[in-house]
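Below you'll find the structure I mean.
In this view, the complex is presented without one of its protein chains, the others remaining in place.
Moving on to chain A:
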Amino acid sequence: MLIITCPWCGERPEIEFVYGGEAHIARPADPSALTDQQWADFLYNRTNPKGRHAERWRHTHGCGRFFNAVRDTVSDFFVATYKPGDARPDVEGDVQ
């Protein structure tokens, strides 16, 4: 089982959490001004990287809060977790 560090509760078992998709995707301020392609990009298209990925998690069976994490999609290693609203932290380049 993975251990995930909640920014509030500390190290906790993976089964207390749910995944929430890619992080740092802001809803467009004026959706009706967007083209269909731009709206589709917002709704559906994600970076899907091989390597470090900033993503949302929720500590559902804990403090209930959403937070962000940088996880390596190759090794499943959690590089960092941080509170929502904080900028993506500088982390070392891709390592396995």
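Methods note: contacts are C-beta pairs under 8 Å (C-beta built on N, C-alpha and C of every residue); 3 or more make two chains touch, one makes a residue touch a chain; residues count from 1.
Rule of thumb we're sticking to: contacts and distances are computed from a predicted model.
Comparing "(2Fe-2S)-binding protein", "succinate dehydrogenase", "Sarcosine oxidase subunit gamma" or "Oligopeptide/dipeptide transporter, C-terminal region" against the UniProt entry of the hidden chain yields the protein name "Sarcosine oxidase subunit gamma".
From the options A:P13, A:P28, A:P49 or A:P89, the residue with contact to the unseen chain in the full assembly is A:P13. Although one chain is not displayed, its contacts with chain A can still be listed: residues 1, 8-10, 12-13, 15-16, 61-65.
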